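All protein chains of the complex are present and in place, except for one that has been dropped.
== chain A ==
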Amino acid sequence: MTAGPADSQAHRPPDRVVVVGASLAGVRTALGLRRAGFTGGVTLVGAEPWLPYDRPPLSKQVLLGEWTPDRTRLASAEQLAEQGIEVLLGDPAVALDEDGRRVLLDSGARIGFDALVVATGAAPRPWPFPTPASGVHDLRRLDDAVAIRDAFDTAPRVVVVGAGFVGTELASAAARRGLPVTVVEPRPDPLAAQLGTLAGTALLDLHRRHGVRFHTGHAVRAVHGGDRVSSVELDDGTLLDADLVVVGIGVLPNTGWLRGSSLELTDGIRCDGTGVATTNPAIWAVGDVARWPVAGHTEPRRVEHWTSAVEQAGIVAYNLVRPAAERRVTAATPYVWTDHYGLKVQLVGLAGADDESTVLHRSPDGERFVAVRHAGGRLSAALAFGMPETLPKLRTAVRSGASLTEATTLFGPATTDTDRYVVPRR
């Protein structure tokens, strides 16, 4: 069997697809291939020992104790076997032999492929200081979430380093468990990068009302403790007592095993809008590890969102079995959500850091609202702060590149339900 030149690849589906990374993007690609009618071999390779599971609940339902960890599972062993997907877990890929079209695993196994899908995701940015042996955690994997949830039972004083979505969701879970929580963030305006100053401030206020304290504008200088963590020291000398420290300072794409390959690896694997890597037509990338084009942005970029991973997996599975001329390109508007104290913040589109915010609509109690982000009079993104029912309108507006003026009429005088089509309720 020979792997043909790049253009014959386009006309014949590959015989064997290897997917590296057995989490959301990887498992959805593998299952998607079968949905797309692919009958060749599919192998799913994963570094973690567990069957694919979902990460968003880790900082939400799992920390709150509402879900047992197995409810996060994305596919059962039976389902994967039924679909004819070979699954190799606990055996990370350590190198790629591009010319020989083989992936080398940690165990020494070599897996040949006609097409490779890289779905190795991202891992927490390494912490720059020495840390005590215990009491300091990341939150990315199932075992991290279980360890933090169990640590909550010992009534710790919690310090969260980094006020991103994961850090603040964790703060929300800890505060709901009645624990004293302090969030440390070097930026003066936490969450502004993600949500804009307006909604970022609103979310911060919600946290403060639940007793969470924030130390902003100062970075961590050291983490103290012997065996166990005892305090966190900021660069202004502030000492925060801590029994449990959770670090959420962002993630980096897992591309180390691809070093030396032709792939463009600067902050993720660069792909075109069909998901294929720019330098090798037999290699594709999906999810947090991949840099795809995003509407409204000139450079492809990583979007660390659940729905992007799923959308990309669907597109790549579809495209893998089709000739180049029939391939689909990404069209979705980025979407991400985050949960705090039972309130859901939902964001569509990708705003620039300096885009302005305008509130379009508020709930009668003023607690919930809809806002748009815009630059030069055009919408870049929109967010629903505790108002999920407004999402369809917001999506349409952002996708169509509506102007701010058009957007302000979206939530004009209240309409009644009767002028919309009627659906029987179950």
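As a working rule, a contact is a pair of C-beta atoms (placed from the backbone, for glycine too) under 8 Å apart; a residue touches a chain by one contact, two chains touch by 3 or more; residues count from 1.
Throughout what follows, contacts and distances are computed from a predicted model.
Per its UniProt entry, the chain excluded from the display bears the name "Ferredoxin", taken from "ABC transporter ATP-binding protein", "Ferredoxin", "D-methionine transport system permease protein" or "Putative DNA modification/repair radical SAM protein". For the chain missing from the display, the contacting residue among A:Pro49, A:Gly178 or A:Pro392 is A:Pro392, taking the whole complex into account. Across the entire complex, the residue among A:Asp114, A:Glu185 or A:Glu311 in touch with the chain not shown is A:Glu311. Contacts to the hidden chain, counted on chain A, fall at residues 28, 32, 35, 56, 306-307, 310-311, 314, 335, 337, 344, 346, 387-389, 391-392, 395, 414-417, 420-421, 423-426.
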